[in-house]
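All protein chains of the complex are present and in place, except for one that has been dropped.
Moving on to chain A:
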Amino acid sequence: MFDFFGDIGSFIMAPLYWITSVILTGFHSLFGRLFGEESGWAWALSIVGLTLVIRAALIPLFVKQIKSSRNMQLLQPKVKELQKKYGHDRERLSRETMALYKETGTNPFASCLPILLQMPIFLALFRLLDQASKENPKGVLTLEQARQFGESTLFGAHIADTFLSTDDWNVRVLALVLVLAMTATTFLTQRQLMSKNMPADALTGPYAQQQKMLLYVLPLVFAVGGIAFPIGVLIYWTTSNLWTMGQQFYVIRNNPAPGTPAAAAKAERVAHKAARKGKPVQPIETDEAKPETEAPKPAPRQQPKKQTRSQRKSQRPRPQGNPGAASGETDSGAQQDPDVGDNPDDVPGGDPQKPGA
């Protein structure tokens, strides 16, 4: 039984060892020349190189994801509608939201594929390093390379050692530093996402509560991983986290979720740029920017006033973004819009944009 699973395992792992070891030794032939063949730095940087290659190879998936989430802004009113309708029922809400994404071909999520592809590489590196320290070369590693890899040290710590398997305080301190680094990067990534790229109303309620719980689970997971995995694997993990953080900063800057502080910041940048070039201000990208460019809306609803028909007509065409695309202040506008749009003659004063109001 276990032989059977072992056979399947090595059948699956063989190509993974091959890929991982080819990339590793490729980088090592470069860094080995710079730092010396047996230098721990050469091997550690080769692991960093491996991470970068893997993450760079996943960029096409990332780009595809960005493209498929591009229309999120147009979808936002509908998402809001669903939130209003099913807000009390999270299961139903996420079901309906996902159905909407499918219907419109716009999905903000990255899919499970990137994780699915990275995990085996992570595992292969773990086994490669572990076996190398037992002088058992895998993939294209020669015995000599396996020995170097298994014995290489960074700041006096063997990169094949784990916190648990050693009494060496160099290893323990380095493992601790890497755990802290991973926790910090993931924490920053999460916080950036929550504070900049989520609408204010998503930050309350059970979902936000769950997100906050995660922030406490994360360090725990890293701590457990950090004492169980060898230094070399932690280097991979930390580098990968750094990459994720950078990638996220890029997304939040260039493709912010509509109705969030990040979206407002982007709109402001766009407006600044347009102003510098002396162009007229572009049609507004997010509703946050609206109050700056249009007359501020009076908060209380205006009572209808007597107007001539021509007066009303002249007010009708007004530039309209997508109502309700942002949270907060524009909600009032979104609620009043149907009045104005459906039967403008009945509620002449319903238009908050009325000059002189």
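Heads up, the rule we're going with is that contacts are C-beta pairs under 8 Å (C-beta built on N, C-alpha and C of every residue); 3 or more make two chains touch, one makes a residue touch a chain; residues count from 1.
In the analysis below, contacts and distances are computed from a predicted model.
According to UniProt, the chain absent from the figure is "Putative membrane protein insertion efficiency factor", selected among "NarG-like domain-containing protein", "Oligopeptide transport system substrate-binding protein", "Putative membrane protein insertion efficiency factor" or "FeoB small GTPase domain-containing protein".
Check A:33, A:64, A:134 or A:191 against the missing chain and you find that the one touching it is A:64.
Checked against the full complex, the candidates A:71, A:107 or A:170 give a single residue touching the omitted chain, namely A:107. When the omitted chain is restored, the residue from A:74, A:115, A:164 or A:275 that touches it is A:115. By the touch criterion stated above, the residues of chain A touching the omitted chain are 61, 64-65, 68, 94-99, 101-103, 105, 107, 109-116, 186, 190, 193, 214, 217-218, 221, 224.
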